[in-house]
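The complex appears here minus one protein chain, its other protein chains still in place.
Each chain gets a letter, A and B, in the order it is written, and its residues are counted from 1.
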Amino acid sequence: MRNRYFSSDPAQNSAAVALYDSVANLPLICPHGHVDPRLFADSNYQYGSPVDLLIIPDHYIFRMLYSHGISLDELGIPPRSGAAAPRDHREIWRRVCANWQLFRATPTGIWLRDELADVFGIHLKLNSCNADAIYDALEERLARAEFRPRALFERFNIEALATTDAATDTLEHHQAIRDSGWCGRVIPTFRPDAVVNIAGAGWRADIDRLSDVSGVHIRDFATYIQALEDRRAFFKSMGATATDQAALTAYTESLTASEAEAIFGRALRGESSAKDAARFTGHMLIEMARMSSDDGLVMQMHVGSFRNHNPAVFARYGPDMGADIPIRSEFTKNLKAMLDRFGVHPNLTLVLFNLDETTYSRELAPLAGHYPILRLGPPWWFFDSWLGMTRFLDAVVETAGIYNLAGFNDDTRAYPSIPTRHDVWRRVCADWLAGQLVRGFIDEEDAFEMIRALAYDLAKQTYRLED
Amino acid sequence: MRNRYFSSDPAQNSAAVALYDSVANLPLICPHGHVDPRLFADSNYQYGSPVDLLIIPDHYIFRMLYSHGISLDELGIPPRSGAAAPRDHREIWRRVCANWQLFRATPTGIWLRDELADVFGIHLKLNSCNADAIYDALEERLARAEFRPRALFERFNIEALATTDAATDTLEHHQAIRDSGWCGRVIPTFRPDAVVNIAGAGWRADIDRLSDVSGVHIRDFATYIQALEDRRAFFKSMGATATDQAALTAYTESLTASEAEAIFGRALRGESSAKDAARFTGHMLIEMARMSSDDGLVMQMHVGSFRNHNPAVFARYGPDMGADIPIRSEFTKNLKAMLDRFGVHPNLTLVLFNLDETTYSRELAPLAGHYPILRLGPPWWFFDSWLGMTRFLDAVVETAGIYNLAGFNDDTRAYPSIPTRHDVWRRVCADWLAGQLVRGFIDEEDAFEMIRALAYDLAKQTYRLED
Partner (left out) sequence: MRNRYFSSDPAQNSAAVALYDSVANLPLICPHGHVDPRLFADSNYQYGSPVDLLIIPDHYIFRMLYSHGISLDELGIPPRSGAAAPRDHREIWRRVCANWQLFRATPTGIWLRDELADVFGIHLKLNSCNADAIYDALEERLARAEFRPRALFERFNIEALATTDAATDTLEHHQAIRDSGWCGRVIPTFRPDAVVNIAGAGWRADIDRLSDVSGVHIRDFATYIQALEDRRAFFKSMGATATDQAALTAYTESLTASEAEAIFGRALRGESSAKDAARFTGHMLIEMARMSSDDGLVMQMHVGSFRNHNPAVFARYGPDMGADIPIRSEFTKNLKAMLDRFGVHPNLTLVLFNLDETTYSRELAPLAGHYPILRLGPPWWFFDSWLGMTRFLDAVVETAGIYNLAGFNDDTRAYPSIPTRHDVWRRVCADWLAGQLVRGFIDEEDAFEMIRALAYDLAKQTYRLED
């Protein structure tokens, strides 16, 4: 339906349709996400089963099933021990379908429904009766050449797709894409979390890896910074236009050179404290801002996720298993040290994401409506939903306008859900602007220019994807 | 009006009517509230005057009048000193009616209006002109047998009604109900707050009472736990299916055996500190979770109320006088110690209530959408209102779905308001689901199954009232 999800008020509904139609066919800008670059490195990539494609990589789906007592083993999630996971994927699929009522009125439910319909041409409702028929249909589709990743990339009309890659990644798959001659724009994003978080279990090993891949022997803070700068240059040479950092809080602090050196030294010796780690992260956020102001890579910060909250799940399955829970965030005080130094730098763009909606109107919109470097990322994670996105627009636009926003990004591991996610964003924006229009806050000229900005231009400009 | 309170959008309005009609006559499940069991112990119970029934027990009403300078004495509230309260209840009623404009657009105003109309058949608007006529009509109704508590219980179609009872309560009224042969299901709820809060003024005396009623001489932490377990078994034998605890924060901490013993010893000697009290409460929340995982009583937590904020009111009238004020809450970190131990226990259900709406989308829905033991209680206290309940659904359903909710409970001392409160909840849900339906997020099958779950099934299942 052309007008799906729009307000049932006839005036708003028809205005929303007109606005949506004006952007429905624009290319997709995907400047932040977690699609595996391997999909595009091999022109003949095989997805595996429907469960391999749609369930196992998607913690939105299995976290909800887990909350109703279905174990991750029963859903085919492989334990980190390397022990075999259940492989009867048709049985797993039936289990998912039999419990699909859990996803009523959730974005996960909407995405999968729309994805089945729009990408796979399957117009059935997931339930126990339809489970096998849908599974069969999906298997049939996935075997066809027109559903290979590169074919979908073109069908999805993706203009640029950024992956997220560790600082130590060799980007061999990105190199393979380039070497293949295929002209889809798939670019890396520099994510240094593992080498910045000195409290991480694998930090020391990652530093060694960083030395290896950068060719810079890291023996102190200065060589560490040098190695990072080298990696950024390498990522940039491979097409990257952005970096990304995750942090529990937005705390920033400018350490003195000797403080930074001392903490780094303690970390190398395995003697750093929790406080060291928080201060070091705070300092490195500023360092990354400095590097971005030099090399022009757009900086992203994702703040406020308490990772691996459930120790039993973490022990058995590892990270990113749907057990990350938001905490309260603060930006006004926490970002001040960084903003004092780089808040008006002409070459820096900093895109902020977080999981505490209370910061939208109280801190983020006022900050973005003042500091030139700031752009607000779209609602992240749990808030990438119809109501979550609507609340975001309600909370920030009046203070920051739309031109301090970063447009949309899908932030997904679930490749075939990409067009659906962009479609929902475009529909939210169309419906929201239609509401503004029919009430007379904006006029038609404004509305049509704003929908294009939100659907396409802002993401492209913010992430410097214009050339 | 069948469609009262529903959206004025014609499509949503008619969908809401259909959804509402499908559940309007379902029995009421009342798994948490504060109705006095004496109402049902005596088949010939007398309510007293309309003011005794409708004003004096209802702090929602007298807090608002107090905020406009009307003293609680003027409203007939008895001082704790035992001094006589004004007894001219007709005069008090006139005072309430003369100020009824204060309640415009409040749930309190809506409840009383609907209750007068639907329960008492009085279709007048409270004001100075109507005060006497309404008072007379209420007196006339209250004298009739068909308005006795048991008669109303049946007319209200209450399937189960849980009271809230101190751990030291002998449940004599519940016993009397059972002995009477009346078959209304009125059950107790185990609330150990007074014997858990070692900072409470009456704690030591309550411990003695706990020793007495349990027959366990409490001399250390082990005997204290034994006494609590015995009381829980007694409550369960009297029909209880749930416990309830109130805490200022959701802080949990697993004390070592010797720490628990040391704090308990200091408390017995009157030497415990504020920090002791907070840690002890945090430990006892985990202990109660452990006991619930053993005996199957559903655990409830009410978090975030700063009790007795106004010292003048507390000194003169005691607790529960409309002077409790919410504070900010936190769950992600605070509940972790408990969830680490019991978050996936197959025999535990934990229902969370709180007064900080910011936790809905940020913490509660993400937690409930992951941990199997968690269910979210309906909006509590100030948020048990049309907009409050709508915001709750908006904030939690997209992340947790509806099947991680605990349905509704009326949480009231005001017995005749029970059907009205359930009616408002059912109408909110019908209107909210109608909005989802007309916009195409859900289909009709979903909507009709969801309204039934929200109106009836979820409360019954969550509180294990199925048999």
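The working rule: contacts are C-beta pairs under 8 Å (C-beta built on N, C-alpha and C of every residue); 3 or more make two chains touch, one makes a residue touch a chain.
Predicted model only: the values in this text are computed from it and were never measured.
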- Task: Please pick, from B:Asp58, B:Glu115, B:Asp206 or B:Asp356, the residue that touches the omitted chain in the full complex.
- Result: B:Asp356
- By the document's definition of touch, the residue of B:Ala145, B:Cys183 or B:Ala312 touching the omitted chain is B:Ala312
- Item | Sole contact to the chain not displayed, among B:Pro57, B:Gly76 or B:Pro107 | B:Pro107
- Message: So one chain is hidden, and I want to know which residue out of B:His34, B:Arg63 or B:Arg94 touches that hidden chain in the complete assembly.
- Response: B:Arg63
- Mind pulling the subunit B residues that touch the left-out chain? 1, 4-9, 63-64, 66-69, 101-107, 110, 125, 306, 309-312, 322-323, 325-328, 355-358, 382-383, 385-388, 391
- For subunit A, which residues touch the unseen chain? 9, 11-12, 330, 332-333, 336, 339-340, 343-344, 346, 358, 361-363, 365-372, 374, 394-395, 397-404, 435-436, 438-443, 446, 449-450
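Following the convention adopted for this analysis, only the chains that are shown with their structure count from here on.
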- So how far apart, in whole Å, are subunit A and subunit B when each is placed at the average of its C-alpha atoms? 40
